[in-house]
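Note that one protein chain of the assembly has been removed; the remaining protein chains are unaltered in position.
Up next, subunit A:
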Amino acid sequence: MEASDTYLIRPNHQHKFKPAVVKECIREVVRERLSGLRYDPEEVPELSRSLADCIKDKVKNSGFDRYKLVVQVVIGEQRGQGVKMSSRCLWDADTDSYAEDVFMNDSLFCAVAVFGSYYY
């Protein structure tokens, strides 16, 4: 991302990070790739990486130009254990936001969080 010369310190409404749109992106990608899949410890590292890249590309193409993105994907095996995932951010609440989604089937669960931070 290079420094560009627009002096926009706030995104206008069309370009604001829209959590609902991003959540839909996440949902589509995850459901398409993980439905019916079983947890396989050999494949999971590659799968989680490629899911993260896929989601990042999809969100980028949704038109959030001035946003830096962080996509985190967590895939775990379902064995009845307890899991808790939480996050906190120190950012500009007017311009930055996040979207998350959780997918579960019988053998695995997948939690995805996408954070968007405006680049002034």
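Definition applied: a residue touches a chain if its C-beta (ideal position, glycine included) is under 8 Å from a C-beta of that chain, and two chains touch if they have at least 3 such contacts; residues count from 1.
As a working rule, contacts and distances are computed from a predicted model.
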The complex's invisible chain, by UniProt name, from "Mitochondrial ribosomal protein S22", "Proteasome subunit beta", "ARM repeat-containing protein" or "Dynein light chain Tctex-type 1": "Dynein light chain Tctex-type 1"
On subunit A, residues whose C-beta touches the chain left out of the figure: 1, 3, 39, 41, 44-45, 47-49, 51-53, 56, 60, 67-92, 96, 98, 113, 115, 117, 119-120
